[in-house]
Every structure is written in C-alpha cells, then in structure tokens.
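Of the protein chains in this complex, all but one are displayed in their positions.
In this document, chain identifiers A and B correspond to the written order of the chains, with residue numbering beginning at 1 in each.
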Amino acid sequence: MGIEQKLGNMGVVTTSLESMVNWSRTNAMWPMLFGLACCAIEMMAAQASDYDMSRFGMELMRASPRQSDLMIVAGRVSKKMGPVLRQLYDQMPEPKWVIAMGDCASCGGVFNNYAIYQGVDEVVPVDVYVAGCPPRPEALIHGVLTVYEKVKGEKFKDLVVS
Amino acid sequence: MDKKLEPIVKTIQEKFSAAYYEEFRDEVHLFVKPEQIVDTLTVLRDEYNFELLSALTATDYWPQTEPRFHVIYQLTSLAKNLSVQIRVPVSGDNPKLPTTTGVYAVANWRERELLDMFGIEIEGHPDPRRILMPDDTEGHPLRKDFPLGYEEPQFTFNFDEIDLRKPYAKE
Partner (left out) sequence: MAQLEEVSIEKFKHLVSERALTGETMLLNMGPQHPSTHGVLRLLLELDGEIVVNCIPDIGYLHTGIEKNMEAKTYQKAEVMTDRLDYMNTMGNNLAYVMAVEKLVGLDDVPVRAQALRVILVELQRIASHLVWLGAFGLDLAAMSVFLYCFRDRELILDIFELVSGQRMMTTYFRPGGVWRDVPVEFEKAVRDFLKIFPRRVDEYEKLMTKNPLFVDRLVGIGHLDKDVALQYGVTGPTLRASGVDWDLRKSRPYCGYEQYDFNVPIRTEGDTYARYLVRIDEFRESLKIIEQALNKLPMGPVRSENRKFVPPPRSEIGTSMEALIHHFKLWTEGFPAPKASVYSAVESPRGELGMYLEGDGGPKPHRIHLRTPSFDNLAVLPEIVKGHFVADLVAILASIDIVLGDIDR
C-alpha cells in the first residue's frame, strides 16, 4: 500500500495551498488540556466513550501549551488565574484558536462579582463562545466544528504572525 | 440543650469568666473572649473529646464596630457525637486573635482564610500569607464594606464602556 499504488487510481488533485493547509489543520487539532471548573468535567465527558471527540481528530489533549493549537477555556477564570491563562496563551505556537466554553468563560455567568473575569475575552482573544452552564458535550463538539468552519475560511494574508 | 452538653458548658463558664451561651434550634453557641480562645479549645479537646474543628469562619456586623466580627469555631466530638459552637466577638478597629494552630492543625489554613477574607490579624500564626486572593489584592472581600464588584450587563447605552474592558473581544 505505497503511495505509488494510490497515485494510479487517484491521479492528480488540484487545489489551492490555502485550502489544503486549512483542511489538514482541521483534521488534527490538538486542544490543550485546560480544565478550570465545572465545564472541565463535561470536556472530559466529551473526550470519553459516549461522545468521543476523537471522531474529529481531537483525541490528543496536550498538557503542554507548546504542543497545542486550540485552547478550550473550560470554566470560570478568576483574577488569580487570569495572568496564568494569558501566559499559557502566549506560549502556544501560532496559529492558535480559543474556545470560551460555558457561560462563565463567555460572560461571567452567574458569578458577577469581584473574583471572576466577566468573560475570558478580557484576557485572551476568543474565536467561539459556547453557551450553557455547563454546555452539553454535544454543544462543545458543535463549538469545535464551528472553529473548523472558521479555520477552513482563513486566508494566509490575514494570519498575523507575531 | 443536649443533656450531655450541660456539664461541658457549665465547666467552661466556671473556668472562664464572662463566658455565656445562647441557644437556637438545639445548637449551643458559647461566647468567650479572644484571649480565652486557645485555653477554651484546649480544654474542650483534651477533657471533652472534641477532636474535630469542623469549621472556622467569621461573620461581619459592619457598621457595628464593638464588636464588629464574630469568629466562629464549630467543634465536633466524634466519641460523644456532640457539637458546640464557640463564638469570639472581635473588635472592629485593629481586629486581632491569637492563633489556635497549636490546638488544631486545621486552623492553619482556616486562619489564613480569616486573614485574607476578613483582615483579622492572627497573632503568632506560622505562615501569615493570603490564601485565596492574589497577594496584591487591596481590601478583604468578605467584609461587608467591600463591594461585590458587580459589572453591568452590556446594553446599547453602556456598550462602549464595557467594550473597553474587553480588549481582545473580536467583532
């Protein structure tokens, strides 16, 4: 089963470099294992047997930010955690995406008080907000697929490489 | 009051002057002075088997200042299946308490929480650092004069104001 055999059947596919790169990115997106609070349990459930996120090429949760390209902020971000979260985000290699999972990460949720950031977008840029307290695993998977849609439409010239 | 608690309360009242008690829904609240708390806890632990310090917290009666705080020690005796609550009124200006870490080791973290959340100084504490809030926090969140820190929901009239606080929110 070498590539030679395949080539005979498939011939040549023409596509743009952009869409090929984006396609490959969507099918092997490694999220960072970044559970903060309640939503982390639903994130674990999404990884586990019933919902099985590895169907979308996401079976690998990386503990290190340097190996991951998607940060799922699962839970409330406290004033003490905010700077740490920012540092982890800065350590992730470009290109990177962020999902704010749950109401607390999106807008503070029920915790409108001194200790919690009213939305993680005060700390890092967010691509997709997933509503719910906590969101069901299906909702998280939908959020991830929404990120995929976004990634597929990305242009090289828009990518800001810092 | 539980029959088994009566002699205990009586002994404490005899040993420490000015100790008095209140009752509410079968719970006994024993009031002692700050300087007596270490001795009270030691007596209760050693002579009456109160092995477990279940909870240690405080409550703030601001704007009342004398006393402003009540510090609460909830004790449990496993052997006798009893509970008693010790309350220590603490003054509002320059609140201070002696540490009870020597009696119950659990008091270490709980007293750090008092320090962090209520600003009650614990004299002789082995590790007087903030425990929950970042070190550079100003004020003590659970005091009644500390604001809740409420943020308005974003509507059209205050859209820009709140947007300023969210520099990374995209479109």
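Just so it is clear, a residue touches a chain if its C-beta (ideal position, glycine included) is under 8 Å from a C-beta of that chain, and two chains touch if they have at least 3 such contacts.
Just so we're clear, the structure is a prediction, and the values are computed from it rather than from any experiment.
Student: In the complete assembly, which of B:19, B:38 or B:106 touches the absent chain?
Tutor: The single option touching the absent chain is B:106.
Student: Looking at B:74, B:99 or B:154, which makes contact with the chain not pictured?
Tutor: Hidden-chain contact among the options goes to B:74.
Student: Determine which one of A:40, A:70 or A:105 touches the chain that has been left out.
Tutor: Touches the omitted chain: A:40.
Student: So which bits of chain B touch the chain we can't see?
Tutor: On the side of chain B, residues 24-25, 27, 29, 51-55, 57, 59-60, 72, 74, 78, 81, 83, 85, 104-106, 108-109, 126-127, 129-136, 141-142, 146, 148-149 touch the unshown chain.
Student: Kindly note down the residues of chain A that lie in touch with the hidden chain.
Tutor: Chain A touches the missing chain through residues 33-38, 40-42, 44-45, 48-50, 63, 65, 75-76, 78-84, 86-88, 110-116, 122-123, 133-134, 136.
Heads up, the rule we're going with is that only the chains that are shown with their structure count from here on.
Student: Sort out for me which residues of chain B touch chain A in the complex.
Tutor: Result: residues 132-134, 137, 141, 146-151, 165-170 of chain B touch chain A.
Student: Where on chain A is chain B touching in the complex?
Tutor: 79-80, 108, 112-115, 118-119, 121-127
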